[in-house]
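Let me give you the structure first, and then I'll get to my questions.
Apart from one protein chain that is not included, each protein chain of the complex appears where it belongs.
A and B are the chain letters, set down in written order, and residue numbers restart from 1 in every chain.
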Amino acid sequence: MDWSVLPENAGLLAQGLLLTLEVSALALVLALALGVIVATLRVAPSAALRRIGTAYVEFLRNIPLLVQLFFLFFALPSIGIRLPAFACGVLALGVYTSAFVAEAIRSGIAAVPKGQLEAGLSSGMGYASAMRMIVLPQAITKTIPPLGNTALNLIKNSSLVSTISMLDILGTANLMGSRSFQYVPMFVGAGICYLILTLPAAFAVNVLEKRYAR
Amino acid sequence: MNDLGWLFNRGTLTFIAGGLGVTLELAAVAIAVSFVAGVLLALGRLSRFRPLSIVATLYIEGMRALPVLLVIFFAYFALPRIIGVKLEPFTAGAIALSAFTAALVAEIVRAGILAVPKGLIEAAQSQGFSGAQILRIITLPIALRQMMPALVAQFVTLLKDTSLTAVIGILELTRRGQLVFAQPPFQPIPVFALIALIYFTANFSLGQLGRRLETRTL
Partner (left out) sequence: MNLARHAVLAATFSLAATLVLGTAVPSRAADDNSVDAIRKRDKIKIGVKYDAPPFGSLNPQTNQVTGFDVDIARAIAKKILGSPDRVELVQVKSDNRIPLVQNGDIDAFVATATITPARMKTIDFSNVYYRAGQSLLVKKGSPVKSYKDLDGKSVCSVQGSTPEQTIRRLVPKATVTTFETYPECLTALRGGRVDAVTTDNVILGGYEAQDPNNLDLVGGLFTFEPYGIGIRKGNASLVKAVNDTLEDLKKSGEYAKMHQRWLKKSVPADFDKWYGMPAATAADQFDKQKPG
């Protein structure tokens, strides 16, 4: 085992780390935006809207992320939609995670007493305003721990973009490993990179959980 | 394009069904091993024997912080070089999924055990029950019932994660789908629709089963 490949490729791994961060950050923004919209659907008064929201969540949560990613990358070109690999990665990751964000927010909202919403509606506020100004702020407190977990999972799931030949942490480690046949050092290096990202985040989630525990 | 005979024929459907079989087989092995290992890891972490507790904690927290795909690649490409034995893709995939899921199961079990009312345990101790008896008769049964929902959710995740083993060449469901649309008439979309439907059905049913178990045990 030749451990010198690790310092030799440290620069490339660092670039991979950067790409992982880029993909994760953009996907997280997308996931949060979509997640809030879908969560609102799921607690809407209209049964039809609720059903749409539930279908969205159940559909995305039960199909593997890899299948969704491969669909965007390998299948869509056959009908002329050719998104760059980066876009496929962000889109698949963001949409997939949005289902979990929606679920986290929904359970946060469900934990807010019903009286709050009713009070808002009876004072003349529209449904959207009541949600936005009264219910959601309270729901956010309850949602932060599960959201933190979802964000953590998103960073780990970003590793899937290596399968569509993107050079994130895992992709770089895999490529360098196959070239030098020194898989152990390269994957250990990849592991370290991921730990650098996820351990602090996991610690933060732990702290948040204790602060906002029921 | 409207004629899907190339997909919906006995041979191709059998081929794809075989993929589902491998997926389920892989998941079953991983569930069994990770459950046993997870319980042991949880007990290890809760143990008062410091070195054991530290090792268990390091393993659990380490695994949870890593992407499962990395663990899979490691098991298939790197592990053979460490133990000197070349691993079949299925074996490597099973090891990876089991080792990874064990850490997550360990956390679920640990939460379950910690949620058992201390009063019950103290009462049993004052009655003269040994540590082992308390564990077997009181703690584990109560904890197991309590963690059912989380365990089922974890196993749904496991079923989805089996798709990742496609990248090391295991002929599970996703990989077989890829092989089918790599043949004439090269139409990926119907194949993806079918594969997605199969995964959805399997995972959704499992989730519903979990929900039913939850209401029954409450």
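The definition used in the following text is that contacts are C-beta pairs under 8 Å (C-beta built on N, C-alpha and C of every residue); 3 or more make two chains touch, one makes a residue touch a chain.
The structure displayed is predicted, hence computed values, not measured ones.
Engineer: Of the residues B:Phe74, B:Phe100 or B:Phe181, which one touches the chain left out of the display?
Structural biologist: Per the contact definition at the top, the residue touching the missing chain is B:Phe181.
Engineer: Looking beyond the chains shown, say which of A:Pro77, A:Pro113 or A:Pro200 touches the absent one.
Structural biologist: Within the whole complex, the residue contacting the unshown chain is A:Pro77.
Engineer: Where does chain B touch the missing chain, residue by residue?
Structural biologist: Those residues of chain B that touch the unshown chain are 9, 11-12, 14-15, 33, 36-37, 40-41, 43-44, 46-49, 52, 56, 83, 85-88, 91, 95, 130-132, 135, 167-169, 176, 178-184, 186, 188.
Engineer: Identify the residues of chain A touching the omitted chain, counting contacts across the whole complex.
Structural biologist: 73-74, 76-78, 82, 85, 163, 165, 174-175, 178-179
Note that only the chains that are shown with their structure count from here on.
Engineer: Between chain A and chain B, what is the separation of their C-alpha centroids in Å?
Structural biologist: Comparing mean C-alpha positions, chain B is 20 Å from chain A.
Engineer: In their shared complex, at which residues does chain A touch chain B?
Structural biologist: Against chain B, chain A makes touches at 1, 58-59, 61-67, 70-71, 74-75, 78-79, 156-160, 162-163, 170, 173-174, 177-178, 183-184, 187-188, 190-191, 194-195, 198-199, 202.
Engineer: Quick one: in the complex, what on chain B touches chain A?
Structural biologist: Against chain A, the touching part of chain B is residues 61-62, 64-70, 73-74, 77-78, 81-82, 156, 160-161, 163-164, 166-167, 174, 178, 181, 186-189, 192, 195-196, 199-200, 203-204, 207.
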